[in-house]
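Only a single protein chain was left out; the remaining protein chains are all shown in position.
Up next, chain A:
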Amino acid sequence: MTATAEPEVGKARLRKEDARLITGQTKWTDNIQLTGMLHMAVLRSPVAHARIRDIDCSRATTMPGVAVVLTGEDFAAEQGSLPCAWPITEDMKAPPAPALAVDQVNFAGEAVALVIADSAYRAADALAAIDVDYDELPVVLDLEEALRDNDLVHPDLGTNKSATWIYDSAEAGSGTNVEDEIASAEVVIERTFRQQRLIPAFMEPRSVVVDPSADMFTIWSATQIPHILRWMLAAVTGIAEHKIRVIAPDVGGGFGGKLQVTPEELLCLLVARRMGRPVKWTETRTESMLSAHHGRDQIQKVTLSARRDGTVTGLKVELLADMGAYLRLVTPGIPILGAFMFNAIYKFAAYRFVCTNVFTNKVPTDAYRGAGRPEATFAIERMMDELAVELGMDPMKIREMNWIKHEEFPFNTVAGLTYDSGNYEAATARAMELFDYESMREEQQRRRSSGDPVQLGIGISTYTEMCGLAPSRVLGALRYAAGGWETASIRMLPTGKVEVITGTSPHGQGHETVWSQIVADRLGVPFEDVEVLHGDTASSHKGMDSYGSRSLAVGGTALVHAADKVLAKARTLAAHMMECDEADVEFASGSFSVRGTSTVRTLGDVVLAAHVAHDLPEGMEPGMDADATFDPDNFSFPHGTHLCAAEVDTQTGMVKIRLYVAVDDVGTVVNPLIVDGQVHGGLAQGIAQALFEEAVHDEMGTLTTATLADYLVPSAADLPGFITARTSTPATSNPLGAKGVGEAGTIASTPAVVNAVLDAVRHMGVRDIEMPCSPERVWNALQGRAADASAPAAGGLGSIDAQGGQS
């Protein structure tokens, strides 16, 4: 075997998985065809809140190709309740969550009946022949209104409030009392921000195939979490866990949207069990938008106290978080993940966070890229700008005064975390230089004084985030039902090739490439000689899957440990083979040698010797495989400085990003190309929240943005060329020094853009603009008109309104 000369870690390798993913020459769940397979179509409620009086399936049952039509009644005894793994408080209220509604529907899009037919077309045809008689109930949509409990989403619970979760620095001993700080402050700023509801909009729609043959249930699903899914399906159905095999084949994106145990996964399993035949379900885009979980949707009331010199003292956050109609897998915990991030990189003396989780008649919310941290980062970065305006200070100055200095790490924060490392000065200096901050401010001044119809604004976001989920003991303390460790196995094959089995579950991130780079470096084998297996519970027997920017920091570390175990054993065997003392064995570029001699054994020689096992040291087991499981003892904390220059056309309200500079510190970078890709995609999604995307419901609770013509996901054509750069302060919590990069761009960019928009028009009397900053909203704000809460003018077939005029 040849050794790799150049280090793999740090190399911008093209992704080895891309050719098959891009050409589709691979197994996506919907490509799977099994003999005798049935197709499932789901009838969804058109109304947001109703009692189901009657479902008449008689016509549908007789339609061509239909095997059976099933309703919630049919499954009432066996479907149980979809799992919620994060009961955030002891007294949290959680309604039963049937996969198929039995007597009541609680959001428009909820599944009410299934057609099982011999083709997807015939199943879809029969849906129209099912008659459901709904008795409509009052619809609860607005968070503040919901809290008054006038109308209840779940009457049996007696309230729309699910839980209240509090963190208080005085009680926790991590800081002083926030009310004292506010009472004695020289400046107090209070603002309310709305985090609009977003739709994850992964590229590959969800799809499930269940095969009940061979005394086993084999489940293929477009999921981020095959291991958790297997565990939860066993728990919900009572099917023995070892009789369930879950396979996440290649999966086309998730962004948290596939971090779920979905009604359809459970229903396919139950239908396959009942029919004794394989069943497939693949959703349409509209179905996805109507029923897959949404993200964000909070009202944030934030109070910040400070001294006149700009020093911040206290931060109080009161959140209302929209759960939607049910608590899905980690729904209640999403806003809580933000609890530790509102204080961000700043040294507040006191902090209090109170979150109230509220039910409404909408699609349940759950994880969406950043999950809690983008919301927190938005609020604090907006507040820092508000404070700068209030005090007439430069917004970067005020951040600099208050952030944790490089020499102060490790730093215990007011929210109870320990930031292991960081260098905010370095990232900021680089960003300011790339952005040419001073000349941008000069141009802004020129445009203001000349009354240019196109005004320029500068937005800052000096963010940090917590990722690398997560130390298991911390998750336990937060009442999360699972751990945060990760597993890796290395199988050394007799020909010297390497199989890596990882418990992470990539769905677009490029783990196969990065894991191969790590192993190639560690073991001195060629990059091409490593195959990475993932996403199949039969081969990857345990894992905690991929989300929360955890895969490299946690799963990559497990892999390093497994490689080190392989090497340790190989070194012992090499010493035996070369008849020397183990202490004299050196390892470099894939070969063992005896110090000071020319005796050499390649790793391949040693692996083969271990495999044939003809001559092993006393007590050594044959083979050279190794497993390792890593449980981190801290999160990792990427950070960075993002600067955005936005042009606002004051005549049309149109916002155009002129320049976007992102300097991120994600610690050690294994593959710069993949990191850039993650940053670009992350920025696109964060900018999308600032300018484009919003899930809008009408007053009946119908989602009016249920196609990609109405829900405006931006494309490359709508985004600027990003300028990205990096500083590197390695994480101290893992041997790679990696921090995670999956969510950083999304977390950082939203406030940078909105701050820029406001900075452009603040001198014209505008104080706030709700997201997304659509042209109509911006224009209304400039006219001094109240922001229009209804759908921003979008496009598509539903765009036509009659208010436009012509003389």
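The rule is simple: contacts are C-beta pairs under 8 Å (C-beta built on N, C-alpha and C of every residue); 3 or more make two chains touch, one makes a residue touch a chain; residues count from 1.
Keep in mind that, in the parts below, contacts and distances are computed from a predicted model.
Missing chain, UniProt name, options "Cytochrome c oxidase subunit protein", "ATPase", "Carbohydrate ABC transporter permease" or "Xanthine dehydrogenase family protein subunit M": which is it?
So, among "Cytochrome c oxidase subunit protein", "ATPase", "Carbohydrate ABC transporter permease" or "Xanthine dehydrogenase family protein subunit M", the name matching the hidden chain's UniProt entry is "Xanthine dehydrogenase family protein subunit M".
Which residue numbers on chain A touch the omitted chain?
120-121, 124-125, 128, 284, 286-287, 651-654, 692, 707, 709, 712-715, 717-718, 774-776, 779-780, 792-797, 799-807
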